[in-house]
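Everything on this sheet refers to the single structure shown next.
One protein chain is absent from this view; the other protein chains keep their places.
Order of writing sets the labels: A, B and C. Residues in every chain begin at 1.
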């Protein structure tokens, strides 16, 4: 049955009219370019296609292994949790809730879904589409609430499992409140390491730009530090990254508001980094101008700061350099020789 | 890419206009009721849905197992055969060729497809639909030919693998000609065994009727013999089976022409069975009347013949009773006691 | 490498001299019959055999799925947690720690192992055997401590995952302390339901006896309630269960000390049950006599108490009847009709 819902919903999302509607709706609430919003709709469509036909029932495949005697068998079955909860963030208003919600439903759970209240209109519309495609209205509870209310609901409803995507601060509190009956979508301060072989500089520059600045850096996988071998310094990599960053503008939302850091907070962080000997701004490093972004949000140009690797390795700098800024901000450093930089362990 | 073709083609088949077109086209060439033809279209649609999205690429999943030393690994990959051939029969003009063709394509093969020439118009139309949905025209070679020509083609083209569905006589010849580079879809004289617990007689009667007489018995899985425990003889099973068989009529193709046995051949087989002591006709056993089926095809009423189980076990009768008649014909027998009838081994 | 350790250790455990040593060592610290202790050694041996040869490396099998472009692939790898902790209970001094420890090692973790201090000598000897079979001594940290010390160690060492088998009270505390970075082996108040078909009474009685009284009922899967259809009441089931229970004696440890309930606690629980109208003692219900079991442990005869099913369904009785007694104590009840008793949901 959910296979039918999936294939119908996927087909709806493949229609230009529907796809366009969701792209624009996402852009209304999240600072994304049209292309990026479209990527989110497309991934959601493909996910739904993956569970077309009988694929949902294949998820519930059980097994049996024979024993020593006639009739003796070991069986393995997959069971749903039953009552579950899903809490999703602002940065992917469609993709994250749909994928997590459908996953819960496919395995037979009864989820209550809470989407970040700034962007939940997208999922509200998507639920209506799913209902139109045959999803029974009683299969999902959709709640619009602030975090405090949701926390109370979780404590009272006591779901068997909660799936949370969001800040590590809230994750910690929930892990505690729910005594560990929680799954967390992981995030972090992400690294990119460029080895000694310099090739396809255009492509690498484009990937660095997308990784660091798409969605104004508000992705769990946003590149926060680049380790480049000295061979790359001699290439056009940095200048190309600079050019690509410079093309980003508010008009088409290739750069946009930062929802969890103010402009001041980000610039202050940058200034602290610049006090490290040898540090310098590669590009960016200024507030955006001529915009109407409210001051409770952040608005800076895509920014890259160079910090020497010897300095990063010092204890008092390490914490500072690897602090996660959920915005268009990255650190670049350089290493020499034939092996990876000593003393840096991936966290 | 084939994931996209699959999901589009599945959507097309889900449209009433398209589905109806194929149902009627199937009915033009194969003796099936509308409902049965629709079943074929529906199964084909669901199969295509199963390979929507990324499911095609998941088929090509490889694995790696670590060895004892750094860098030592065992890898397993799935490779296509390359040039392959598919030969499909008359009784499922859409389902069998689509499922087997797409399977070959999904794994990266280049197949040549031959469908039985009496029904190949269905697949010819389906190929046009697949092309419309994005299948490159050069990916499949479609040939309309008689068996002799196809045999010559196979010997000259020497495909790496041939998938054959059809009579065991041709299968034997091909296995020989192709030195075993062939896969055969299995068939046979099929059995149904009813144990001592009598329950849901309505449902069992309906299943027996469908298994034995749908598509005029021209299915590889058509029920050819029923072993019923004596408890079932006392139930209304046989009278219900008789009633259901009597409802079948030429008008809606719930009974139709038999393509591989003439009326005379089937009735002659029945008369041989009736010479076994204790045998009797349960129902049917007559030629159809008032029809325009050419005499090279068969046309009999859905028929059931009872043969005592002691007689079936005799060597000279066993061969006769278990001869496969690819038409609306079945044998019924009865056993006593608490265990399965002695001396009967499933072939 | 661990494959070699496993096969060697399994071979050692298959030697009568070694097997006998561990059986007797288990009997010194846990109230089990020789046969039961031997079962534990045997299961441990079979587990180790399952990971002989290359089976350990097969656990680390990775996969790859092709993308849309040359070189684009999705890879899935299995990673160890790294530092982990394992805490195991008194009732299976060999089987539980070996299976859990080896599982952790097979996947590349560095575990610290704590076994209940009353029985940890068994695992201490087993570790020496594993070292003899090639396990590097630095691969496992083995700690003998009380729960309080272990709790402190966990909070300070902060392992990535802790595997705990034991009481739900401690499990709750640890889930809280470790913010959910814990896996719990499940347990509970277990049920056995006998349907209306009475057959193989001997075997069923034997299974009931083993399930309820082996290891003096100190197994997570110990049968705590039997629902028998009224047809079984007319059979010799209860009298056979009584006979089997009566054969159990202290001499061969087929009955033994209960480590987590005193004799008084168990008898008091029984007396509360007997105040329910219609309840009665089926057999047992007395303290063991002529023994040297210290009074901080429990010592009662294998006991069964009948409680009418209508009474169990009453709210105030339900909690009492389903209280888990980790000893040789079970409740028996009876139901009528063709379906399962109404209103009883498995917890």
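One rule holds for everything that comes next: a residue touches a chain if its C-beta (ideal position, glycine included) is under 8 Å from a C-beta of that chain, and two chains touch if they have at least 3 such contacts.
Keep in mind that what you see is a predicted model, and the values were worked out from it rather than measured.
Chemist: Looking at the full complex, which residue from C:50, C:73, C:168 or C:239 touches the chain that isn't shown here?
Modeler: Counting the whole complex, the residue in contact with the absent chain is C:50.
Chemist: Going by the contact rule already stated, which one of A:15, A:64 or A:207 would touch the omitted chain in the full complex?
Modeler: In the full complex, the listed residue that touches the missing chain is A:64.
Chemist: Suppose we count only contacts with the excluded chain; which residues of chain A make the list?
Modeler: Those residues of chain A that touch the unshown chain are 1, 54, 57-58, 60-68.
Chemist: Across the whole complex, list the residues on chain B that are touched by the chain not included here.
Modeler: So the residues of chain B touching the unseen chain are 172, 175-176, 178-182.
Chemist: So that we can see where the missing chain sits, which residues of chain C does it touch?
Modeler: Within chain C, the residues touching the omitted chain are 3, 7, 10-11, 46-55.
Heads up, the rule we're going with is that only the chains that are shown with their structure count from here on.
Chemist: Go ahead and note the Å separation of the Cα centroids belonging to chain B and chain C.
Modeler: 51
Chemist: Roughly how far is chain A from chain B, going centre to centre by Cα mean, in whole Å?
Modeler: Result: the chain centres lie 49 Å from each other.
Chemist: For chain A and chain C, what's the span in angstrom between their mean Cα positions?
Modeler: 42
Chemist: At least two other chains touched by the same residue of chain B: list those residues.
Modeler: 54, in rising order.
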